[in-house]
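The structure follows.
Heads up, this is only part of the complex; the chains shown haven't been moved.
Naming follows writing order (A and B), and every chain is counted from residue 1.
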Amino acid sequence: MAVITYRDALNMALREEMHRDDRVFLMGEEVAVYQGAYKVSKGLLQEFGEMRVVDTPITELGFTGVGVGAAMAGLRPIIEFMTWNFALLALDQVVNAAAKMLYMSGGQFPMPMVFRGPNGAALQLGAQHSQAWESWLAHIPGLKVVAPATPYDAKGLLKAAIRDDNPVCFLEGEMLYNTKGEVPDDDYIVPIGKAELKREGEHVTLVSHGKMVLVALQAADQMAKEGITCDVVDLRTIRPMDVDAITASVKKTSRCVVVEEGWEVCGVGAQVVDYVQRHCFDYLDAPVLRVHQADAPMPYTKSLEKAAKPDLPKTIAAIRQVLYLD
Amino acid sequence: MSTAKPRKKGEPVRADANVAVGTSAATNRDLLYSMLLQRRFEERVAEMYAIGRIGGFCHLYIGQEAISTGVISLLRADDYIITTYRDHGQALARGMTPRAAMAELFGRQDGCAKGKGGSMHMFDKQLGFLGGHGIVGGHIPIAAGVGFAIKYRGGDQVIVCFMGEAAVNNGAFHEALNMASLWKLPCLFIIENNRYGMGTALERASAIHDIYKRGASYDMPRGVVDGQDVHAVRAATEEAIDRARTDGTPTLLEIRTYRFMGHSMSDAVSGTYRTKEELEHYLKRDPIALHRQRMEEAGEITPADVAAMDEEIKKIVQDSIDFAEQSPELPLEALMEDILVETTS
């Protein structure tokens, strides 16, 4: 099986699905001539032409609405946000239009579309370019929200998202694009709504998604050296969340740490905590702890940015705490 | 010359009637019928709202019927329409049955959206009626997207996007019109300029008052039209449709009209932001009265004919109320339905 980057896995998924269904098109800023701000759409313009790979003006609200309209008229748009930071301008179309059209129309208008792009902080991009929106999106009924951590999941989940007849928010990561992993070049799907146990252990359950799964895995490796083993539950899909996968693990380990990129208050981790305490109340040996970004806008200052981000040491510290190790 | 198909009594002007611009008696009769149906329907809607059969926000179209009827009478069955929360008139003009419309307003399961949408969110996929949208400006980019899909498939349909004049100041309008022109999307952007956005007069919201001129920012064909004259509306619309079908060129039409009722059922007809005198001035140009008068003068219809048509329409509207009354609400489990579909492609 070929080892390729997360970026190329996404590119492969786009190419395969655009070949498979000619109603699928990609629209966004710099996706065509420029080959994608992060080169995810490399070669697609040349392969599929300008009607199916469309550069837009800088109008997140507008071109997201264009996607909504195209979906209502029977196409299957993939709307790329150069980064999810800019999607803030488009949320009215995502929430009030895409997520509600099926319901408001009494079931007449499904919205088969994908909203995708990098989410979360990269390096020193400052306050306006370093945000993680999964908790906001997960709040909204009518949406599905996906955040793959590995190249394999990236390809399989993007293909699943494109084939899904519902609006799917697909969260990538600038820091993930260059990560590598084994990716079959055949036509496989990773089902939306299913978490994966990326590491099996006995003592603690680590719940995470997207980029932070890599941190959780590192933490599991490090703890293993002390003889402490962790279940690493990769949510993969944030909405609908695979609650069974989480509770099954916690019922086994009795301890849980949630690691996420975003801010604390009303974050994804808060919802995980809610599920865990509700369904595993009698199993828990310690409060569920959370690792997340500091409750501050992201600073440009290098050392402060590092301090603001969730990372391995913070994750290890939380794990030790739920184990009452120090 | 009219090419209108024979229309069964009581059947509203069909979207596929494909009436050409012209003044044939049959066409004019269809137009009168369509406008009168909207008028009588909404007069009863106001009653039904007053006695609590209809809830939420309810925006009447009374006074603007020449626009819905004039524009939509020229559409093909495979064309698309999208509009605002003020959507009853266009839905009926497109051929939604009064029963489906009234049941929706009552929130019943035989409504055009099973009662889940309500007054502001009428939808009918069969009719290419893409809704009733509640966020001012929000549906304009959606219209451009429908135009994009038409072009993508190489079709010659058009999408008509109705909006109020206040929406023209919103960023969504600007972004959508630029893309529609840049990409040559077959869209008709119809501004129903009824002079007020809720309580705000056009002059207090827009830096220019001939708002069709904003089309110039997008190099888009544009024009201003008398919205009380259904023939004028049709003339301008036919040109725009031709442009759109030929090579996808979009058009911006500012159609000047007036809202005879309050902004919504919870707004007084006049008082705070517009005077009784102003209202009365505009009431003199009732689109239905003007069209009817023209027909009578041309000898195309007699007062007796009109009275008969009116009676027939009132019956149809009463029937829609009776129908809505007995239509049930969706069962409670429907609350959690239509959120997502199970299918994939």
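Quick note on the criterion: contacts are C-beta pairs under 8 Å (C-beta built on N, C-alpha and C of every residue); 3 or more make two chains touch, one makes a residue touch a chain.
Since the structure is predicted, the reported quantities are computational estimates derived from the model, not experimental observations.
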Total copies per chain kind in the whole complex, with one of each drawn here: A x2, B x2
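Here is the rule we go by: only the chains that are shown with their structure count from here on.
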Where subunit A and subunit B are represented by their mean Cα positions, the distance between them in whole Å: 41
Sites on subunit B touched by subunit A in the complex: 80, 82, 111-117, 121, 123-125, 130-131, 133-135, 138-153, 159, 171-172, 175-176, 178-179, 182, 337-341, 343-345
Touching residues on subunit A, where the partner in the complex is subunit B: 21, 25, 51, 56-57, 59, 61-77, 92-93, 96-97, 101-110, 112, 141-142, 144, 160, 163-166
